[in-house]
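Only one protein chain is missing; all other protein chains are in place.
Up next is chain A:
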């Protein structure tokens, strides 16, 4: 119980962001609610904003959880499904499926995204046992370069509006969120999230190095399930929302500021921070240049990168982290 009390401020922050999100935007909903047109306002809120909010929260939670799992597993605080190239692998697979399967089949794209993500994850997981953290990041950079090359190829032949759509999707966007999609993501992600909660309870030995962890009883099957969970979570998020980066990187970092150390204790703050980041980013993305809606992944990148660079340069243990 004291655990929840310690993080009460974060829960409150999350609730405040949700309320801000629901009642802000291109229509002044609060005023409408209090006036006679409350029917219209409720409809606006329920049909447009709630699915979007649900999608944002779920995607944020998925990516944050995936980032925490990856950071714990690789022992590297810079791990993130975007930086490691997992999101790029999923994005390449989904792009290929979009190019060759022209119908708007969410299931087909989801399968492609999952396949791409899991394939990349297997490779990264295999490599992470042999590579230094820097080399892992280099692989992720290489995959990003590959994605850029593919994108440039696409750019040469496609129409302008198609390019706009692809760019939007690649940056991580909630436009076109509808109820079925949000519910789909929630239903698919919830079991994996629960599984991750159960798994993180076992991950405390990972705070030490790998050999000690194994000696303390952490089985390699647990590690494998964690890796799979991380991959599936990021694949789900990428399929639903696009190739978001930095949430899996930033959310655990921000969660560590609350003073928790073990992965199990870090899970709640991480999930909350993931939700808060996504919700606030989408709020800004929707309202900054209204009526044009920017993809919220861009806002996360633009605000997240300076924050992360600041964190990186400030911490003296950066040497230990990167060596």
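We adopt the following convention: a contact is a pair of C-beta atoms (placed from the backbone, for glycine too) under 8 Å apart; a residue touches a chain by one contact, two chains touch by 3 or more; residues count from 1.
Everything below uses one rule, namely that contacts and distances are computed from a predicted model.
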{"item": "Name per UniProt, for the chain absent here [options: \"Na+/H+ antiporter subunit E\", \"Tryptophan synthase alpha chain\", \"Iron ABC transporter permease\" or \"Carbon-monoxide dehydrogenase, large subunit\"]", "value": "\"Iron ABC transporter permease\""}
{"item": "Listed residues A:53, A:91 or A:139, member touching the removed chain", "value": "A:139"}
{"item": "Contact residue for the chain not shown (choose from A:54, A:163, A:183 or A:197)", "value": "A:163"}
{"item": "On chain A, residues whose C-beta touches the chain left out of the figure", "value": "78, 83, 127, 130-131, 134-135, 137-142, 144-146, 148-149, 152-153, 155-156, 160-161, 163-164, 167-168, 170-171, 245-246, 289, 292, 294-295, 297-298, 301-302, 305-306, 308-309, 312-313, 316, 318-319, 322-323"}
